[in-house]
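For this view, one protein chain was removed and the others were kept in their places.
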Amino acid sequence: MLFGYEWDLSSPLAFAVSILPILLTGMLVTIQATVVGFLVALVLGLVLAVLKAAPSRLIAWPARVVTEFIRDTPLLVQLFFLYYVLPEYGIVLPAFMTGALALGIQYSAYTSEVYRAGLEAVGTDQREAARALSFSPTHTFTHVVVPQAIPRIVPAMGNYLVSIMKDVPVLSVVTVLEMLNVAKIVGDRTFDYLVPLSMVGALYLIMTLVASSGVRLLDNWLPKQGIPLK
Amino acid sequence: MHWTEYFPPLLQGAWVTVQLTVYSTILGAALAFIFGIGKLSTNWAIKGVSVAYIEVFRGTSLLVQLFWLYFALPLAGMAMGIDLRLPPVVAGVLALGLNIGAYGAEVVRGAIQSVHTDQHEAARALNFTPRQTLWNVTIPQAIPEMMPSFGNLAVQNLKDTALVSLISLGDLTFRAEQIRNFTQDSTTIYSMLLLTYFGMALVLTVIMRGLESYVSRWRTARS
Amino acid sequence: MTDDPIIKFDQVVKRFGDLTVLNKLDFEVKKGEKVSIIGPSGSGKSTVLRILMTLEGIEGGVVTVGGEPLWHEKAADGSLKPASEAHLRKMRTQLGMVFQQFNLFPHMTVLRNITEAPIKVLGLSKKEAKQRGEELLELVGLADQAHKYPHQLSGGQQQRVGIARALAMRPNILLFDEPTSALDPELVGEVLNVIGKLAEEHDLTMLLVTHEMRFAREISDRVCFFDRGKIREEGAPEELFTDPSEERTREFLKAVLD
Amino acid sequence: MTDDPIIKFDQVVKRFGDLTVLNKLDFEVKKGEKVSIIGPSGSGKSTVLRILMTLEGIEGGVVTVGGEPLWHEKAADGSLKPASEAHLRKMRTQLGMVFQQFNLFPHMTVLRNITEAPIKVLGLSKKEAKQRGEELLELVGLADQAHKYPHQLSGGQQQRVGIARALAMRPNILLFDEPTSALDPELVGEVLNVIGKLAEEHDLTMLLVTHEMRFAREISDRVCFFDRGKIREEGAPEELFTDPSEERTREFLKAVLD
Partner (left out) sequence: ATLQEIQDSGSIRIAVANEIPYGYVDPNGEAMGAGPDVAKAIMEKLGVENIEWVTTNFSSLIPGLQADRFDMVAAEMAILPDRCQQVLFSEPNSSYGEGLLVAAGNPKDIHAYSDFAENPDLKVAIMAGADQLEMMQKLGVDEANLVTIAANADAISTVSTGRADAYAATSLTASGLAGQNDGVEVAGEFTDPVIDGEEVRSWGGFTFASGNEELRDAVNEALAEFKATPEWSETLMGYGFTQADVDGSGHKTTEELCAAE
């Protein structure tokens, strides 16, 4: 029994059906972790992107090193670091939050590049036109640069959302009860890993398919009249 | 345990990580070519298998794949009466290679498609067979195109090897965990771990860059 | 046209790294005057316009627009110090610019391209701005294209929107940087027509960098031949085109008129 | 030059979707003949060469090369059925093509560009192929460039490699699709020289699409004027260039010779 659901080991099919609600409970956690992790990555990535673009080398250079460092070290190790080291300095986050934070940090290295590329793709000619019309720098940024950067940024961000989802199982090592962890526990208790793990694989295929289609829909829906992409 | 005593076990683990990375990257590259080319095949069966492989391994989580190979596959084998009990090293290399291969296949496909039709027409005019065209004309030109993405995938693969510690393979992360079990000295051990991975990634990046300039030397040759 | 110089370059120096593009340039434009700038590629023609539009700073000398220094401000003791962003903002409102590549905002409709700045910068009400925008579209012959996006228009139409957009800010001075050289030959005429109409009917001061010699001749009060960051020769179009006094000018004209 | 038609188009139809590019084209080339094809853009000139080189299929009619159908094979009962890839491979050995954009293999040295196909397709030994390749490079005046990569050469040199590469396969028929139109004007001469030399010294059948009227006149035995997928007029170069009988030909020649 797990989360109040009994399993039925009489046949593989009965077993699969009986543990589906258990796995769905885990899937809910997977989705929550994906969403929170993604939001953290969006915010942190923007911060890194802004720092990397800072005119002062004293700011830009360390930001670049930090990004590279994050990008070149495994999520699992970063997660261990946050989970076991932060508490030594008095910062104790619940496992779920630690996991989402680790995902967000790891992916901020990637999203910061997406921001940079998106913003750089809006050419100087657009900034000059705005300057010739006396737009304030803020107005230029919010009304000229950002609207043109968004259609370039959204698809790339969408891909990372899907990647984050696929990395959530790593959080199982710090006791987060996401889908894989739940399946593993079911396996530990029934000694049948084949059914639960195969189901996780199939459910993942469905989730990524749905998420990718969602991203594509969003991308198609976004207005991008004449904005040169790529 | 003094922190300098962490080095010998960590180095042993790092060596395992290096081997895992090398083997699975090579396996991944081979799979990337097979299925990247397969996806472009006009034979629907080959194309179908390639698409299925790419979609399944890109659509599911690496850790799920790893656990499936390690925990579930032996049971599936048992049910079929085949011995599919893979040793951890094999399961690890296989999972990493299959995963990175699926991503690589898309890179290979994209690079092959980026070779201009002009080149195919020239090859046809010289009466190359489709296979000769692929191996003598298309692929040599596509390889430099692939290298930057392959470089990123190799680093990705290096990072992903950390996951094999979860199936008890004595890689770098596993060794670090072992030491932490003894000493509970999380700050030191994880800092060393992060730095080691960072260093390995930098070395790998340099190697991949070197490889890139080697395979694209015909592009950069100067008169 | 009066005799006050509305634009004045006084010993202006402009460098890009080691390259000195303008070397102590002196240059004046009177109020209401229409001046064409011609000259070989790289001679600094665009640079002059870009300095006026405050897209490029200067390294030496003084530029005045409407009697006030553009890139400098008068300090309390009467000396000149480099201009603040606020000063540049104020000065910029007197100028409008039409770009070679149009530089329209691709994510805004034609009408919004024209009304955005009047609303946000001049503080016009939406209604006012819209009305004015429509008048301007009428002027450039695009009244029926107001709700399209730039990429739905031909190059010539886009450039006419660019002109309307610059005019919407009611500048005293309008700068054109090769407004037709990115256009297919058959579309050049419609843009030149609009510029010609403006030159005739309005009291605007106009500064036009162009390779369209025939057109420059028609509309200009004065033509300046630039070469290596200096004005080599200037004068009424009839003189300069038919009987240039400098050898360099003659060569250039021969090359482009062939 | 004999009287056997080595190339024959018999009522050939070629469509791209709705667009009929060749509409029942009849066209013959005799063995050893040098034929130039001229005509306006889009008239189907390249399409004729591409069909011969088996880069494009046909929708109707029959093309024969050396008396054998190109895009068809004789079935057991004597009727024609669409050609198999093996048949096309066999037929292709008779033809060589020089492309407008050269289409050299950028990852191979000049010499390997020339020897690769003889080794892989004809089965020549490396030594033989290399010797032959060097002779051909001599012929096109590039003996000293054998070990460079294509991007290290000028356009004119690249195109001469293209010619050598096509010759290395010892074709009976050589097709040229605007071999000089991607070249800077000053490099056209060196390529035309090589083609001219080939035309004079070899018994090759040559089919040349070109905009170089003077050259076409010099080297061709016959010039065909294409318009909308048909041969509007053909004849000896002297006649066709000096006294075209068709109005359309006259217009075209006037436009290109101006």
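The letters A, B, C and D name the chains in turn, as written, and every chain counts its residues from 1.
Heads up, the rule we're going with is that contacts are C-beta pairs under 8 Å (C-beta built on N, C-alpha and C of every residue); 3 or more make two chains touch, one makes a residue touch a chain.
As the structure is a computational prediction, the values presented were derived from the model and not from experiment.
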{"item": "Left-out chain, listing which of the shown chains it touches", "value": "A, B"}
{"item": "Touching residue (missing chain; options A:Ala95, A:Val146 or A:Ala202)", "value": "A:Ala95"}
{"item": "Option touching the unshown chain, where B:Glu121, B:Glu145, B:Asp160 or B:Glu177 are the choices", "value": "B:Glu177"}
{"item": "Given A:Leu2, A:Ala100 or A:Met199, the one touching the chain that is not displayed", "value": "A:Leu2"}
{"item": "Residue among B:Thr21, B:Gln119, B:Asn157 or B:Ser186 that touches the chain left out of view", "value": "B:Ser186"}
{"item": "Touching residues on chain A - with respect to the absent chain", "value": "1-4, 83-84, 87, 92, 94-95, 173, 175, 177, 181, 184-185, 187-189, 191, 193"}
{"item": "For chain B, the residues touching the chain missing from this view", "value": "1, 5-6, 8-9, 71, 74, 83, 85, 87-88, 166-168, 170, 175, 177-182, 184, 186"}
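Quick note on the criterion: only the chains that are shown with their structure count from here on.
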{"item": "Labels of chains that are neighbours to chain B and to chain D", "value": "none"}
{"item": "Mean-CA-position distance for chain D and chain A (Å)", "value": "56"}
{"item": "Between chain D and chain C, distance of the C-alpha-averaged centres to the nearest whole Å", "value": "52"}
{"item": "Graph class of chain-chain contacts, one of line, ring, star, complete, other", "value": "line"}
{"item": "In contact (per the touch rule at the top): chain pairs", "value": "A-B, A-C, B-D"}
{"item": "Residues on chain C engaged by chain A in the complex (per definition of touch)", "value": "53-55, 89, 92-93, 95-97, 99, 101, 103-107, 116-117, 120-121, 149-152, 165-166, 169"}
{"item": "Residue ranges of chain B touching chain D (in the complex, touch as defined)", "value": "118-119, 121-122, 124-129, 132, 136-137, 140-141, 218-219, 221-223"}
{"item": "Partner chain C, residues of chain A touching it in the complex", "value": "125-126, 128-129, 131-136, 139, 143-144, 147-148, 223-228"}
